[in-house]
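With one protein chain removed, the remaining protein chains of the complex are shown where they sit.
Here the chain labels run A, B and C in written order, and each chain numbers its own residues starting at 1.
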Amino acid sequence: MVREPASPSRTSGITGFGRETAEDLAFHGFQARFLEEGIRALARAGDVGPDYTSFTIDVRSTVIARAMYRAADGSGDLCYPGGHAPGPSLAFGATPLEFLRHLACKGTSAGGAREGGLSWTDTRRGLIGWAGACGLMSQVLAGAALAFRQRKHSRAALAFEGSRALDAGGWHEGMNLAGALRAPLIVVLDVATAAAAECAPSIGAVAEGYGFAYAELGQDPFDALVREVAAARRRAVDGAGPTLLALGPRSDSEPWALHERFLESASAEWGLAGPELAAIERAARAGVDHAVARLVKEPSPDPSDALAPVHTDHEPFPPWTRREPRSPGPVEPQPGSAHVH
Amino acid sequence: MVREPASPSRTSGITGFGRETAEDLAFHGFQARFLEEGIRALARAGDVGPDYTSFTIDVRSTVIARAMYRAADGSGDLCYPGGHAPGPSLAFGATPLEFLRHLACKGTSAGGAREGGLSWTDTRRGLIGWAGACGLMSQVLAGAALAFRQRKHSRAALAFEGSRALDAGGWHEGMNLAGALRAPLIVVLDVATAAAAECAPSIGAVAEGYGFAYAELGQDPFDALVREVAAARRRAVDGAGPTLLALGPRSDSEPWALHERFLESASAEWGLAGPELAAIERAARAGVDHAVARLVKEPSPDPSDALAPVHTDHEPFPPWTRREPRSPGPVEPQPGSAHVH
Amino acid sequence: MSTDLPAHVSRTRTGQPVTLLEAISEALWEEMERDERVFLMGEDIGAYGGAFKVTRGFLDHFGPDRVIDTPISEGGFTGAAAGAAHMGLRPVVEMQFMDFISPAYDVLTNYIATSLYRGAGPMPLVVRGPVGGGNRGGPFHSQNVEMAFFHTPGLKIVYPSNPRDAKGLLKSAIRDDNPVIFEEHKGLYRAPHCREVLGHEDYVVPLGSARTALEGDDLTVVTYGLMVHRSLEAAAELARDGIRIEVIDLRTLLPLDEDAIAASVQRTGKLLIVHEDTRTGGIAGEIAIRMNERAFEWLDGPILRVTAIDSPVPFSGELEDYFLPSVEDIATAARYLVNY
Partner (left out) sequence: MSTDLPAHVSRTRTGQPVTLLEAISEALWEEMERDERVFLMGEDIGAYGGAFKVTRGFLDHFGPDRVIDTPISEGGFTGAAAGAAHMGLRPVVEMQFMDFISPAYDVLTNYIATSLYRGAGPMPLVVRGPVGGGNRGGPFHSQNVEMAFFHTPGLKIVYPSNPRDAKGLLKSAIRDDNPVIFEEHKGLYRAPHCREVLGHEDYVVPLGSARTALEGDDLTVVTYGLMVHRSLEAAAELARDGIRIEVIDLRTLLPLDEDAIAASVQRTGKLLIVHEDTRTGGIAGEIAIRMNERAFEWLDGPILRVTAIDSPVPFSGELEDYFLPSVEDIATAARYLVNY
């Protein structure tokens, strides 16, 4: 299905798909599925925003992200997890509780609860979250990929974007730059949902224009996804150029059909028996249940703490604007705080 | 040479090329040629900026713009004349003196000498000048074209851009919009000069992607240019969609070779004899010479006049910042001044 | 025809009170009926009716040539709107959230704002959309955008605080030959306490004129948008202690009605500026220096300000509440100045 095939001589053991991979993907599929349920339940209970009552995770993003993560032996690659963020984030090593804390803006979350929702960023973990404008993130990931190439690291960057990213000029600038500089980048476009005024061009032609290899992924089984991603990653780190993957529609009525199909085949092809799968399912459910239960008990942030490291240069609360002026004691520098002058 | 041909049934008398057209193009070619010389001379004399000492006009822009202008019977169409502005501007009806006044920021110029250079804007005349960012103007012209379509006018818009417009996301947004809304727009890309980091994609593929018809124009004779433009214009006003024309390299050593060739063929094909051509040449030269001579005698602008209509809401010169406070008399509203509140 | 009008544009015609959102819908509808050159562009404004449903029903009534669903390309369609304005149309561009005006910053400041200056003639174009915090929208769906444009000669900026002004100011903006940025606070869109019955007549509120929302002699509070309401709440609290503050609602930020501010300051001798937008580089600075220029001799205390703190808008509710200026912040600052 690849339109512009990779240099065919390049294949490697990393793409190997065996029993261990199957277990891993079965687990991450369950985890995404239960996390989706958990997030919806939290939304109904008012513990996260009401928009999340119909929140979905596309299991293919989870599988693609996990394939990246595994191909890099669990370290080094970078992922912008896009609109189905919880799946890819967990695939990159986050725990359900960590992700939910962030989603719910708990005081214990990454980023001190300053920014929440689906946009968790933790570069040490290889996660870069969403920041506002459609189409922007491919630029950022292209630059990160460029950094890998400059430093001669065998690393690659993966970005999930909605299909209307194509509308945005900024996306084209990012693609053009990545193609021209052969940045080790893989962009996954979710073309599952159409919009009122979607951009016209054939995505394949756009990819070709910018020097990206291109493939369309439909209802492909997990192992095909994994192989496609591993091949794209290899091209990327070998300096053979970036890849654009288009994720076609999935069934709204059966959103987890691909995972179901995978589980069915898992026993036949990789010898994963029913009880083993049941154990994996229980483990995934237990992890998510624990996280959801814990979450609601966690503390909210303390504003003067959480916002202290991001003030600009002057005292934000002159005595005449707050009832209780803050104590004038020095603010401890916080980890990650770069605001010194 | 058109990649995506027009609906072939649609041809019209407007594309007819006869003796009168030949005279007209011969004249405009001479005019552009002498104007180029005149501008360079003015630059050497310090009457316009030093950058203009090596200024060039691509005669093909002149011919294309003139073809547009004639196809619309001299009224209604709109042109962004791009980097070779004097040629297309005169093709759209400006006189050499008017253009030079603007170039030299004379007080008698359009726009009150506030903005000069190649960027003269006079929408009543069908001219929209450059304004800063590469790639921006296709957006603006797309919107103007949209206005024609909304108002059911048989008008079209023509934009000349440098090839690095392709680099800019804004250009892609303009193209996407124009294609999606079938705006009556013709974009001419000057791919004559390459750059350090030019955008990768095939221009034809980009055009196709955005739903533009596409043609490449090389050293085509004038009549071929005229026919190409007339066809594109017809498609545009018929609602059959926009067109992208790519202007290939021209010879640096013989920049006026196309005009020369045209003059040679003019007598054979359209019965324009030597003396007739000589008369046309003299007329063109006389016009430019007159303009250059007049220009240097014209007055510079009076700042308090020229800037008055563009101040924002408050008196710009409180008494403590200027030696002589301006007289407090009311400023006469100027034509085109919209700053009322 | 009025029988098939969408409900949210026909409330005034049937004598019912309108919200700020409905006032805006009515202004758009009436201007489109009055002047066929007026048309709309924006993301999902057609079939979907807009993210906040301001244009619900417009596509059916006015058709796809005048209600244009655009790709997600704020720069591109704002540039296109400029081209249409050159040709005599009067585009009204919706930003789905005003935060997303940023990709159009280049075309707005360099191209559109300079049109008149460059001799390109009038540029009758409105960019409107929802702004402001308090809705747990986080840093990218909660910003106030006035200071991105306040420094650009050639633009006007409008920021209404109530339905009556919103309708009259939007009509003025659409009829103005200059480009206008029009900010609509989400917290006021459907606020029940500021619904009001509007007159049937086709009124406008002129751009550039402030309104005295409350008269008082002890202190001038200059503010706009949602903060007008917060300031009035603070005023009510202060009134219980016999402190009478004057509240001026700017309505238009650019041009700034410095005459109105100066007249008030020359009476009260004290000035407090309140804005929801963040502190450093906020509009309070410009007002302060203009009053130094115009009213220094009348000042009996420093010009002070109550604003959001210098931070992106926090996502967490606790942090956002802390970040935003509150009624108590205003009252505290007012007391401080009155006792100065």
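Please note the rule applied: a residue touches a chain if its C-beta (ideal position, glycine included) is under 8 Å from a C-beta of that chain, and two chains touch if they have at least 3 such contacts.
Note that the coordinates shown come from a computational prediction; the quantities given were computed from them, not determined experimentally.
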*asked:* Touch as defined at the start, partner being the missing chain; which of B:Ala91, B:Ala144 or B:Ala306 qualifies?
replied: B:Ala306
*Full-complex contact with the absent chain, from C:Phe52, C:Phe77 or C:Phe140*: C:Phe140
*Looking at B:Glu36, B:Glu115 or B:Asp190, which makes contact with the chain not pictured?*
B:Glu115
*Taking the entire complex into account, which one of A:Thr21, A:Ser61, A:Ser89 or A:Gln139 touches the absent chain?*
A:Gln139
*Per the touch definition above, residue among A:Thr56, A:Thr108, A:Thr121 or A:Ser265 touching the missing chain*: A:Thr121
*Over the whole complex, note the residues of subunit A touching the chain we left out.*
78, 110-112, 114-115, 119-123, 128-129, 131-133, 136, 139-151, 157, 169-170, 172-174, 176-177, 180-181, 309-314, 318, 336-341
*State which residues belonging to subunit C touch the missing partner chain.*
75, 99, 102-103, 105-106, 109-110, 113-114, 117-118, 139-140, 147-148, 150-154, 254, 256, 273, 277-278, 280-289, 292-293, 296, 299, 301-305, 310-312
*asked:* In the complete complex, the non-displayed chain touches which residues of subunit B?
replied: 49, 105, 113-117, 119, 131-135, 164-165, 167-170, 195-199, 300-304, 306-307, 310-314, 316-323
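Criterion: only the chains that are shown with their structure count from here on.
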*Taking each chain's centre as the mean of its CA atoms, how far is subunit B from subunit C in angstrom?*
39
*Could you tell me the distance, in whole angstrom, between the mean C-alpha positions of subunit A and subunit C?*
37
*subunit A and subunit B: spacing of chain centres that average the CA atoms, whole Å*: 47
*asked:* Please output the residue numbers of subunit B that touch at least 2 other chains, ranges allowed.
replied: 169-170, 172-173, 176, 180
*At least two other chains touched by the same residue of subunit C: list those residues.*
70-71, 73, 75-76
